[in-house]
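All protein chains of the complex are present and in place, except for one that has been dropped.
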């Protein structure tokens, strides 16, 4: 039924494909980072291992690729909340290899999730921390992944008067607006003990005042404190609205986000579906390149696919069950 | 969409292969009765790359599989030549290895193979080779900026590096001019002339500052006519075909190209996209002036197979809805042209 592409070693905990799905990065419990490549030029053949090295002391829990405009590079998030940026590069007549070019760590809190985006030709890294903070870093030199600058820092709250110092977050999920060539916006949701932080909010950069503003909150009034497992912003190939999927313990909701802000600067939102499927934690949600099919995985160990039908009704279209 | 130009003056036969054809060549064979073509194929479904020999019979038309050799990966460059009583096929692969296959000259059965393993010659997948006519010297160039010479002995291969630019210059095409000279092409329509008697680098460079109006591109293919060794014919991006005469280095003759700028209406363009291969047309009319560039044939990404002649209107032999990746003119029957179509097929064209 499915074609096997690759077997990975014992202890592999995470994997991530690059923009063109031709390279796979994998991380292990012991901090080993490996790269697998398809033969070039494209063929259907299996992948071959082209790099393997221990890059971290602890468990690598997530790998995120940097946009290809900045080379072949990844961010590895470890279980202890440290982010290492690794880049494949030829330097000073040494052979091509992956090198750590930057490490992000914070004494007080752990990094839970990072995502990259490009706005006004600058690379941005959005990072969510275990204390409920979101930090945005900007790359200073387009050819150097070493030099970053903190652009902004804020908590994921709409009406921010007080800061929630005691917040403890288990996980966070960030998803950037995949639309290229415009000022970036992203959505972030937390799974924490502080209800105000949890609900997923859309943040947009306000050019005029050079600051990030929350422009929408994707939760019904009664669900605002719900812990968020995962968020995913769908590619928009021409719809007059954005589609964003949010997973909480109540299920999977599909939101429409309007494009034109009201007088308060808020974008209109509408929850068009609440779907149940995974019966618990949702691990990951991914939209296909048309933004029409959503794939999800979760605690029940299934892969589920969701689509909207001709009448605009969202439903589960198929599911995959791993069997040995 | 698919308009076959000149269908009155040539016969076209298409043979679906159900495999991607990376390159195609006629085999130079001695037999007058058999005609053979060599195909570099890639079977997506079985994930097999191979070099296949097919026999072509014009009457009744047939194009039949004869024999094949499995390649470790896809073929990036394919050349065939004749040496003593053997037909030699040289192929470089996308994994960086180089292979020589020897075939019987009368029935084209593949008899033996020698190879240079991966990573010995080039560090990257993109390489181009040329096999010396009537010889077993093969020059290889690559994106990594290396230039190698491989000589096939009786039972062994010798190879040495002639030059290594360390990646500062990438080479994308190569062609022998004489037993000691060859020309290479690269990015920015760069053309270099090399002479093995003067090692250490190119002896002549096609200077870039000749025409500010020409948009830059990549050279994909070079041809040099045995009777006019001083002229280097190059085909590349934006439908560009140009002739570089070593004696008038700064003034190339643009034979085709859209990158020549709006002001330049003197040059027509047979294609608007990549010219994948260029060869002097072996089928020359007797009245060709000696001061002119000899007519040449090209195939292109936008599906054109055509003939370009300086100062004349170009002739489209084929206009396919898909790319034509490579072609070859039969040296014994120059009216016959074989070409590989992107849509997993081979076409054989017989000009009248």
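As written, the chains take the letters A and B, and residue 1 is the first residue of each chain.
Definition applied: a residue touches a chain if its C-beta (ideal position, glycine included) is under 8 Å from a C-beta of that chain, and two chains touch if they have at least 3 such contacts.
Quick note on the criterion: contacts and distances are computed from a predicted model.
Hidden from the displayed complex is a chain whose UniProt protein name, among "Bacterial surface antigen (D15) domain-containing protein", "Nuclear pore complex protein Nup85", "Arginine-hydroxylase NDUFAF5, mitochondrial" or "FA core complex associated protein 100", is "Nuclear pore complex protein Nup85". Within the whole complex, the absent chain has one touching residue among A:11, A:58 or A:280, and that is A:11. Looking at subunit A, the residues touching the absent chain are 1-17, 19-22, 24, 26, 28-29, 40-44, 47, 68-72, 87-90, 96, 121, 141-144, 180-181, 235-241, 283-284, 286-290, 292-293, 295-297, 301, 303, 305, 307-313, 315-324. Mapped onto subunit B, the interface with the missing chain covers residues 1-2, 16, 18, 20, 44-45, 124-126, 143-145, 165-170, 172, 186-190, 192, 200-201, 205, 207-209, 212-216, 218, 237, 272-274, 301-302, 321-323, 342-344.
Criterion: only the chains that are shown with their structure count from here on.
With each centre defined as the average position of its C-alpha atoms, the distance from subunit A to subunit B rounds to 46 Å.
The touching residues of subunit B, when paired with subunit A in their complex, are 42, 44-45, 47, 49, 73-74, 76, 94-95, 125, 166-167.
The touching residues of subunit A, when paired with subunit B in their complex, are 39-41, 43-45, 90, 93.
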